[in-house]
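With one protein chain withheld, the remaining protein chains of the complex are depicted in position.
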Amino acid sequence: MRDLMYLNYFENLLQEANNELIGQAKKDGKICVAYVCENTPEPLMNLGNAFGIRLHAPNTGSMDIATYYMTSFLCETTRALLERAIEGGFNFADCVIAPDGCTMINRCVENMELLGTMGKGNEKFFHEYMEIPLKADDNGVELLILQCKNHILKPLHEKYGIDVSDAAIRKAVEEHNRVCRVITEIGKFRKEEKPRITGYEFHILTLATYVMPQYLIIDKLEDTLEEIKTREPDDKKYRARLAVVGSEVDDSGFIKLIEETGAYVCADRFCFGSLPGRMEIELNDEEDALTQVCRHYVYHGECPRMFNMEKVYGRKAYVNDIATEYGADGIIYEQIKFCDPWAYEKLLGSTMLREDYNFPVLAVDRPYNISSSVGQMRTRVQAFVESIEIKKIQGGAKKWRLR
Amino acid sequence: MSKFKKLPLMMLGGGASFFAVTFIIYFFNLDMKFLSSCVEPILLWNYDRIPRKQYI
Partner (left out) sequence: MAFAVNDKKRVGEKQLGVLFNEGKVRRRREWRGIKDTLYDYGRWLYLLSILARVIIKPRNVKAMFRYRWFANYLAVPHMMDKFTMGLRDEPLRIVHTAMDFVVKDVATCIDNSIKGDRRTGNNVKYSDKCVLWDENAMTAAMMGFPTLNCILREVPTMFSANLLNQHSGLHYLDVAQQFGIPGDVCPMPEAELGVSIDDDFPVLGKCAVQVNTTCDGSLMGNGLIAKRLEREYGIPTFQLVAPMRHTEEDVQKYAANDIKKAIAFIEEQTGEKWDWTHYFECAKRVNQTTRNRVAWLEINSTPYPQFIGATFSLYNDTNYMGNCGRFPIFAEIDKKIMKYVTHGYKNKTMMAPEYRHRCIVWGVQPQYIIDMLNWMVHCWGVVPLTDMLSMVISEEIAEEDTPENREQAYYDMAWLTMNMIMRNHTHGGYKVLVDELWEYCEKMNADMVMMWEHMSCKALTGMHGQFEEQARERGINLVWVCHDLADPRVFPRQAIRDQFNQYMRTVMREEPLDPTIEVLPDNNAW
């Protein structure tokens, strides 16, 4: 396929956490709200003059200092983020909003706060910690509303004078939905027999929407959508179509590695992926926008920490649904090393998807930066892809959900 | 001595014997030595033989 016009542009921007678009937005006089977890309602960080940036740490190498502070048993994402913060890589942030979601990300941000890694010279700088509902129910919605008011809207308004009115939230949701729409539209091309976009390319575009000021990239994303509509797909058959499920994937190299084995990543159900991360938020006029945003996050979130059994079973049903919809032959359940929530979810998910939904499943753990484990990971993915091919040859399609 | 008169002596003797035996068991830890070397291995052997439905 011909290269996408802006792919290289986005790839280059993703090489730095403090990318040039953040600098541009800051020059525009905007306030940067840094966040670290998918459970934080994104539109609320893009209100008025603010723009939300999800912290990530591309090209992470040594994590020695963060390992001293948090030991080698904490998940690599959290150590990579702390290391980058200590290095001064997140100095663009005007505040950090962290949920007490998984324990490790909370500790990561607490260390950032105690070490004073950000906000030097900015008297208005603040850290906020939110409680995130653990069950999808109305009590959880009520909690999230209160938490958003106390830990996002109030400090943003009081410290930076951000407009947090209902109208402002509606406008932010509208802009959020515009981004979601374009990513979802692009993502739908992955359903095609001969897809017009690779999983790697799609991951680059999706990741960009989380770590760059959205208002500065939306036009390029829309141009990309138009470009894909007329893009000629490669005339090749992939060895296997795979859905990737699990912890956040900040390193597109992981998706690239999977596709280099001849597989195709057709669906992304991981933290900060597009399913359901780029699902539009539907607002009505009868109810205030904040309530509707919070309800969306509580009921549509797929975070493994949601532990009511409807959600526990529902997450597997959701993976089945998207795997079916996107024509996956198999599923990779992946977990960042030392991540407790996904360690358990990976076990239950891989078991249920295999036994109850008849999908071949590979369960792996992986480092934050895949370059430290390329050989091992490639071997495992190759073996998995081969096993799917063998199943197809041996007529396993009857038992397994193979195309 | 009548049976009635012997009773306290018998009780005393029985009590002393009970104390002597149990105190020896107690002090030399014979109870734990017996259970750890004779009973536990049998139980563990038995557990390994039980067919189980290992399942998630």
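In order of appearance the chains are A and B, and numbering begins at 1 in each one.
As a working rule, a contact is a pair of C-beta atoms (placed from the backbone, for glycine too) under 8 Å apart; a residue touches a chain by one contact, two chains touch by 3 or more.
It should be emphasised that the depicted structure is a prediction, and the values quoted were computed from it without experimental measurement.
When the whole complex is considered, the residue among A:5, A:146 or A:383 that touches the unshown chain is A:146.
Residues of subunit B that touch the chain left out of the display are 22-23, 26-29, 31-33, 35-37, 39-40, 43-44, 46-47, 50, 52-56. The set of subunit A residues touching the chain not shown comprises 68-71, 73-75, 78, 100, 102-104, 106-108, 110-111, 114, 129-131, 133-135, 139-140, 142-143, 146-147, 150, 304-305, 307-309, 312-313, 335, 337-338, 340-341, 343-348, 350-351, 363, 365.
The rule is simple: only the chains that are shown with their structure count from here on.
Averaging Cα coordinates per chain places subunit A and subunit B 62 Å apart. Of all residues in subunit A, those touching subunit B in their complex are 347-348, 351.
By the touch rule above, subunit B contacts subunit A in their complex via residues 56.
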